[in-house]
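Note that this complex is displayed minus one protein chain, with the remaining chains in position.
Right, subunit A next:
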Amino acid sequence: MTPLPVTVIGGYLGAGKTTLVNHLLRHAAGRRLAVLVNEFGDLPIDADLIEAEEDGMISIAGGCICCSFGSDLIGALNDLAAMEPRPDHILVESSGVAIPGAIVSTMLLADGIRSDGIVVVVDGETVRQRAQDDYVGDTITRQLSDAEIVVVNKTDLLAHAVQTELMEWLAEAAPGAIAIPAERGRVAPGALLGVLPAPGTGQPAHHSDRLFDSLVLAPEGGQPIERLARDLATGPHGVIRAKGYLRDIEGALWLIQTVGRRWEVTPAQGPHQTGLVCIGFRDRLDRSGLAALAGATV
C-alpha cells in the first residue's frame, strides 16, 4: 500500500493554525482529510462543519474526520492508517510550543506513513517581534527552521515595504521553506497538500486560482533525477510543490517530491505514467525556465 501522506501544521499560539485547518477542510474537494490535534481543549473545527461527534472523534462533511491524540501520536496514526476507507491525507496540528521537526521524527516511527511536508503558520504582524521574545523567541525560530512552507497570515494588514522586509527576513529564518502570503489562512489546498488526481483519470487536475497556478512537465527522455529535484526545489522557478514520476538516464522510474526547498526522490513502486506536476505562485511560476530545466514540453 502506498504510504499515507502526513502534513504537520505548526506555528506559535495565535498564528492561525486552526483557521488554516478549517479552510483546508472547507476546500477538501473530495479529498478525505483526517485532522489530528493534540489538545482536546481546543478542538479546532468550525461547528457548521461537524456532522457527528463521539469518543473524541469528530466526523466532518465530505468524509473528513478530526481526532485528538493526547500523548500518543503513533497510536492515533496507526488507527487512522487502519481505517476503512483510509483517509487520503492526514494533517497533524501541533501545539503552539511544539517543534514540528520532532513531531515528524516521531510520526515516522509509525508504519505506512510518509511525511508530506511541514507547514508553519505565522502571524505576519507579530512574528518578527515574537522571534525576539526572551521566552518563546527560540521556539519560534526553531519552528521556522524546520518549515518547508510558511503560511504568513495577516499580510493584507502590512504595508508593501513591510511585507517585503518580512519576506526577506523569512528567507533567512526559514531557509528550507517557501513563504506564502495569506489572509486568514486562505491558501489553496493544492499548494499545501499537493494536487489531487482529477476524478477517474489518474491524471493530475489542473490547479489555478488568483494566487496559484500549476503546470505539468512531461519530458521526453531520461533525466538526471536527483539534480532535477534539487533544482525544482531550490531554483528560482516559483515552485511550491512538485510531484510526479520520471525516468532517469538508465530508464528506471523514480518518484520525485518537493515541498518548499526540500526534495526527495525514491524508486517508484509499480508502473506509473511519467509526468511532473508543479504548483507555484501564479505571478512567479517560470514556465519556460521549468521547461528548459527538464528539457520538456509544458
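In this text, a contact is a pair of C-beta atoms (placed from the backbone, for glycine too) under 8 Å apart; a residue touches a chain by one contact, two chains touch by 3 or more; residues count from 1.
Rule of thumb we're sticking to: contacts and distances are computed from a predicted model.
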Missing subunit (named according to UniProt) among the choices "Electron transfer flavoprotein small subunit", "Amidohydrolase", "Spermidine/putrescine transport system permease protein" or "Alternative cytochrome c oxidase subunit 1": "Amidohydrolase"
Of A:G96, A:G176, A:P189 or A:G280, the one touching the omitted chain in the full complex: A:G96
Contact partner of the left-out chain, one of A:D72, A:D209 or A:E226: A:D72
Hidden partner chain, touching residue among A:T2, A:S105 or A:Q132: A:S105
Absent-chain interface as seen on subunit A, which is shown: 12-14, 39-42, 68, 70-75, 95-97, 99, 102, 105-106, 108-111, 134-136, 138-139
